[in-house]
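Every protein chain of the complex appears in place save one, which is left out.
Right after this comes chain A.
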């Protein structure tokens, strides 16, 4: 235990500020009561270097980041072999000393800028606070410096924006404002915890460029992310964390190309962008990669013609047409506000279009009686992004499935057996029947949601962002499950996602939406390799990639 501390002292005395680590921690342990969140993590971040910590939820990556700022909270027990911030022993820091470090020596950028910014203050004031607190510039120069900082992070019209409130700015601008306040005092290290997770792909690309720019000017970066592709764009060194332990640690190039640890390999295999339809994403160790044979497309099950729907005079969907055949997957991709979910609701008959028509199995929603509509609903089912809110909180899994089977016309006597059968189909066993969805994991909940959708034996399932809330490896399992069910049952999917990688992996054909219009519609290979629309090219160029690492597939970098 004492050895690293001594070593730290030795290097500390002969410190060269250019190469001396800004933060160095060895054998870090953090526990909250019984929960041992971080176990024996060691790393250092040097000037101009980007270290990335990658892991799924519960891996301890965010706790590790917060520890470096002394923000673990009162109920945490922190223990470390050595813990130095700019050469000083941080384990002895009191609250006052930490405050002088935060913001001034180490900047912190959080994930969701809407909750991280004070809703009641203009963003300029927020940025100014860091300046007033640590006084890097005289008081009179603060306002000018705020505008300068906002311009530096690429906020257009910074004078105007500084006076606006967080809700008046887009997600990308908010994230930029947050970064501006984090770099206000020129911290030598910037810690970014999932800085792009809530953002659209083109905005994500801009933020990543901005972070790369900071790195080029000598700021060290500690990047926390679940997304290997985002990490690949920036990191020099990658630590892979699982259950509080670093399972792999090395140069980014090596970790992403030739991973040592099976968990890293599993994470890489789970990245959907790099694998064409039919490849399994969830691979058990030691098993050869298997493929899934997609069924041959059959007759048309959904036909949408010239759909138009406006809310308060603003068109949400504007002239969208497509068709979907049995056994086929149509991916609908677009950024937030592009009209994807409205399209889904029109197709599901939950909204009536202002113009145009939707036919399910050759029958249009319009002109049906209430009874006929209910009958038609069985043919088209839905799986949502947040499965938990789609279950009645009072219901157990048994009641959820029982209700769906009842609608499907299953006799009461055989419902239990069918429910167990459905659960087996989605990879769950009968033991979950008497549990409430609240007590299940995210992946299990989504499986129950899929089982419910299957219960009335539908022809089509509309999947609205079905894997967006899941960890990468769980996402891989759910995507594989959907593919298996398609090949077994010949179900068609209308698959809606903002995630181009996921859409690329699951789709036969793709519909690209922007501002309510279909800007591109075609075969998945054509759309991803020879996009016709400029917007599609822009989207594709913005996807962070692992590049030609490990998979052997040609990179399809457009532009």
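Everything that follows uses one rule, which is that contacts are C-beta pairs under 8 Å (C-beta built on N, C-alpha and C of every residue); 3 or more make two chains touch, one makes a residue touch a chain; residues count from 1.
By definition in this document, contacts and distances are computed from a predicted model.
Colleague: Can you pick, from "Anti-sigma factor", "Stage V sporulation protein AC", "ABC transporter permease" or "Hydantoinase/oxoprolinase family protein", the UniProt name of the chain not shown?
Modeller: "ABC transporter permease"
Colleague: Of the residues A:50, A:404 or A:472, I need the one that contacts the missing chain.
Modeller: Final answer for the missing-chain contact: A:404.
Colleague: From the list A:79, A:257 or A:378, pick the residue that touches the absent chain.
Modeller: Answering carefully, the residue with contact to the hidden chain is A:378.
Colleague: Among A:392, A:417, A:488 or A:523, exactly one should touch the missing chain; which is it?
Modeller: A:392
Colleague: Can you name the residues of chain A that touch the chain not displayed here?
Modeller: 348, 350, 370, 373-378, 380-382, 384, 386, 389-394, 403-404, 407, 452, 456
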